Every structure is written in C-alpha cells, then in structure tokens.
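Excluded from the complex is one protein chain; the other protein chains are retained at their positions.
Should a chain be cited, it is by its letter among A and B, assigned in written order, with residues numbered from 1 in that chain.
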Amino acid sequence: MSIEIHNLEHTYNAGTTFSHAAIKGINLQIPDGKVTAIIGQTGSGKSTLVQHFNGLLLPTAGSLEVCGFHIQPLLKIKDVKKLRKEVGLVFQFPEYQLFEETIEKDIAFGPKNFGASEQEAQDLVKKILPVVGLDESYLERSPFELSGGQKRRIAIAGILVLNPKVLVLDEPTAGLDPQGAKEMMTLFMNLNKKENKTVILVTHDMEHVMKYCDHVIVMDHGKVLHEADVKEFFQKPEWLLSIGINPPSIVRLKCMLIEKGFEIPDSILDEESLLECIKGQVIQHV
Amino acid sequence: MIERKGSDKYMNAIEVSHLTFSYDGQKDVIKDVSFKIPEGSYTTIVGQNGSGKSTIAKLIIGLLGAKSGNIFVMGKELNEKSVYDVRSHIGIVFQNPDNQFIGSTVADDIAFGLENHCVAQEKMQPIIEDVAKRVGMQDFLNSEPTKLSGGQKQRVAIAGILAMEPDIIIFDESTSMLDPQGKSSINKQIKMLHEQKKITILSITHDMEEVAQSEHVIVLNDGKIKLEGTPMEVFGHENELKDMKLDIPFALQFSKKLKKEHIVDECVCTLEEVVNQLCPLKSTI
C-alpha cells in the first residue's frame, strides 16, 4: 500500500470563528499501481484530502503513511519536503503555475528545487518532453505562446520530471476539449501501465471513472461514503442517482430501459453486451 | 454588402456574412464565415479549442472588430455607432463564472446591466427579484460571490442578462468550468429560455449531448465552417467529424449499432429517443 490513512481529520482555522471541519475522520488504503478515482460533490473534502498526500496540508488529528513517510500533525516543512518528490500533485488548471521565460527552465525548476545540478536538470527535461508528447524544438520557446492544452502538458511535465511514484491529479481535463481530454487521460494511463505509477484521479467525469479507473472512493461531507471496485460501482445506478452522481451514458440508458420493463442484468456495462441483451428482448423485423 | 429585404417575414436574429478576422493582422483566425441564425432558434457552434468559436461570439457583440465582412443583429448592422444598441439585444454568458461577476452581491450584480442602461432606480428592485426567481436564486440576493458555487454564479449571470430582456443570449462555453450539478442546471435553464421565453440561443460548446438537444449545429474548424445543419445531418458525417477530432454522442453511437443489427430503421441522437424507439418493439414474452 502506498498510502494508508488512519482516522484523518482536518479542520481549517481551528479554534477561530471561521473554523470549518473539511475532513471528519477518514480511514482508507489506496492500492499501489492502480488508478483510483476520488469522487464527490463540490465541497465534499476531496481536494483537502489529496493535499495531505504530499504534505501540503497536515492532519489536525490522525495520521497518514505515504511512501514510507509518516505524516502527523505539527510536522515541519523540512520533514515533508522530500515526500513532495515522491508524490506528484497536479492541481486544477496547472497552466497557472508556469512562470519561466523558456519551457526548459520552467520544467527544470522542480528538479533544481530538489537539489539537481543544472546539467542533471537539463537531461531530465529532455527525457520528459516526449512523455507529454512534445519534442525538443519546444525547449527554448516561451511557455506563454503555446495553446491552452500545450501549456497544461508543460505544467504536468514540470511535475512528472520529478519522477514521482504516486501521481495525484485534481480534475486534470477541466476546460479541455474532448480530444484534448482523451489525449491527457491516455498520457496518465500510459504512466500507470508502463511505469507502474499509482494514479489518484479527483474527478466529476463518470465516463472517465468507468473507462480508466480501477477503484472508486466516494466522499461526502468530509467522510468516505462508499468505496468499491469500479466494476461493482456502476451496477447500482439508482443508488448513484440518489447520492447525486450522474452515471455514465450507458448506465443511464440501461436505467431508462429497465424502467420501461426491459430485463438487463446488473453486470452489463458495455455496449456490445447491452446490444445482445436488447436483441433478445425485441421483436426483430427481418 | 449583401442585399437585405426590409420586409423579410422570417427575420434573422443574427446574420453573419463573409466575416474575416485576425488578431495580429497577418494570420486570419476567422476565414470568410457566413451563417444565419433565425429568430427563436437554438443553435450550437462546435469545434476544437482554437477553431475560432469564441472569437465569433466576441465579434457578434462587438468586443472585437472584424477585418472584413458584416454582422447584422436583429436587422441592424453592427458598427461603431450601433454597438451599444446591438448590445441591448444580446446577452452573453462567458466561460469563467468568477470573472464576470461584477457586483459585490447577487442583487448588485444583476443590477449592473440595469444601471448601465439607465433604468430608473425605483423600477430595479421588482425586476431583480423577478429574474432572480426565474433562475432560482431569489434566496441569495444578498450573498457575496465567494459564498456561491460556479453553477450559482452562472445562474446569476443569466439573471443579469434576463433583466435586460434580450432577444438573443450567447453561451460561450458557459458550462465547461462547472461540476455536473452546475452543468445540468445551466443546460436546463438554456432549454427553458428557448422553449418558454422564445429567446434565440447561440451556444458555443464541447458537450455533444447539448448539441443533440439543439435545432441547428455549426461545425467550425480552423476558422472556417465545415458542416452545418440539424444535429442528425451533422452527426451523419461521422468520418469528417473524426478528422476534426470531434465525437458523436453516445446515444447516436448506440443507435447506429441498433440499426446495423436491424433492430431499428432510423438513427436518433438522444437517449430518450433511443428508449422511445425500443419500447414499442419490446416482445411481451
């Protein structure tokens, strides 16, 4: 297990009138080498939770074990800085973290912060560019003259260049067009399959959860509401709707057909088997 | 100049003819685009990021000036003199909910447009309450923007526009930064405005499910119109759409498979229609 969470609590501005409990006692284990989705409505505590994974936030009570680091309340930045190299955290709209005059310098910023020499950093940058689908011709260009999708690739390269074992992605496809989103997800899946990185995906997009993830964690009001294997997760669509999750199109279609009297087993979640199932229940005109 | 008949029975809410635009004076991002949007219709514009979709919206409300070509809004030609008049006919909801919230509270923000159009102070309160109710924000009139979700802020933006009683509303990727709840609440609003208020809707979107519910689709690629027609007509060109890296909605994909299996005769593009087609065919055994 790369991440184990024990009785985690986090309260913002504890002890003041602005005090707000965002995480209220969570126990979780996030499997190694898998793609885990963390879902839940806005304000359910997803973003607060993942910021504990690389020590940006420290628990106000409870603890975490992440990649051999023990995270507990009242640690110093020095104690967790090395963890930030092990767990790469990509925030929403990461293109807003770009600041250097060239792409090479911007990507090299992270490694240098963790003590890499100029030469080492440059070598790492050259290695990481093809991973995000860009070539060396980009090195000397300014990150600000690129398109939105390309900027995001550069920003993500700035995290990947640290070679983290765990990759945490907060809504990585927000604002991209469908093609851009698909390419972005393919990139992360390759990192998971080829380099065996643990991927944690915070998302609202159930199509992505169904298509790309292995495991699902549902958060609600600072607690874990449900945890399941992705195959089981979408088998109870009524329950999903009841907790405010809009299931993927195919699940919705299934639901609507069941309502009209079709008999479709829970386990059917792909187009081909749904088609076969329908075929058996309609009068076909030949 | 194109010829326009003054007594056209079917007035076009928006008419764009041979529109060309360039940001830097060299590379054109809109290349000789012409289209007409009939009054009361619901049109979507789709295309990849960078295809020029949002630029067209900014040209129509006169935030950018065309290099050549003409734009007519409600029969009036858009130019430097008519721009304020034209804007009183059109409202636009932009992508980022935060960056279009001008007032310090919901009521102040809705009032912003009224203030600009010199609506008398004593007439404002009833208008504000009415439009806030229409978008379901009547209980938040004194709320500050930081206390609202993205979807709520976009609803306030719609209310601010409704207060001006526009003929046309442009949605410029208004749902792309929202969570699913926000998205569906805005899509419901759009549908309601079109069906009940008969407002002309022009929606720029990536959401193929929304495209399927519109009446007319314009597909933009590299600053040019590539396809135009009803959703079914446009989605019929699957290969061309694929070349432009655009998808077809799931319902249509599935419908095509049903047709291939000879279960249905005709393809449809929404889930409701698929279910409606299948129901009568259900064997009672």
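Definition applied: a residue touches a chain if its C-beta (ideal position, glycine included) is under 8 Å from a C-beta of that chain, and two chains touch if they have at least 3 such contacts.
The working rule: contacts and distances are computed from a predicted model.
J.: Absent chain per UniProt: "Glutamine transport system permease", "Heme exporter protein B", "Membrane protein insertase YidC" or "Energy-coupling factor transporter transmembrane protein EcfT"?
T.: The correct option from "Glutamine transport system permease", "Heme exporter protein B", "Membrane protein insertase YidC" or "Energy-coupling factor transporter transmembrane protein EcfT" is "Energy-coupling factor transporter transmembrane protein EcfT", the UniProt name of the unshown chain.
J.: Quick one: jot down which shown chains the absent chain touches.
T.: Within the full complex, the chain not displayed touches A, B.
J.: One chain is left out of this view; which of A:I23, A:C67, A:L89 or A:I154 touches it in the full complex?
T.: A:L89
J.: Which residue among A:K81, A:K231 or A:K279 touches the omitted chain?
T.: Looking across A:K81, A:K231 or A:K279, the contact with the absent chain belongs to A:K81.
J.: Just one of A:I103, A:L162 or A:L253 touches the chain that is missing; which is it?
T.: Touches the omitted chain: A:L162.
J.: Write down which of A:S63, A:Q97 or A:Q122 is the residue touching the left-out chain.
T.: A:Q97
J.: State which residues belonging to chain A touch the missing partner chain.
T.: So the residues of chain A touching the unseen chain are 12-13, 16, 18, 20, 51, 54, 56, 77-78, 81, 84-85, 88-91, 94, 96-99, 109-110, 113-114, 144, 158-159, 162.
J.: Just checking the interface: what residues of chain B touch the absent partner chain?
T.: 58, 61, 63, 84, 87-88, 90-92, 94, 96, 98-105, 107-108, 111-121, 124, 128, 144-146, 160-161, 164
Assume only the chains that are shown with their structure count from here on.
J.: Could you tell me the distance, in whole angstrom, between the mean C-alpha positions of chain A and chain B?
T.: 31
J.: If we count contacts the way the header does, which residues on chain B are in touch with chain A in the complex?
T.: 48-50, 95, 149-150, 176-177, 179-181, 184, 206, 208-209, 245-247, 249-251, 253-254, 257-258, 261-263, 271-272, 274-275, 278-279, 281-283
J.: Using the touch definition up top, name the residues of chain A that touch chain B in the complex.
T.: That would be residues 41-43, 147-149, 174-180, 204, 206, 244-246, 249-250, 252-253, 256-257, 260-262, 271, 274-275, 278-279, 281-286 of chain A.
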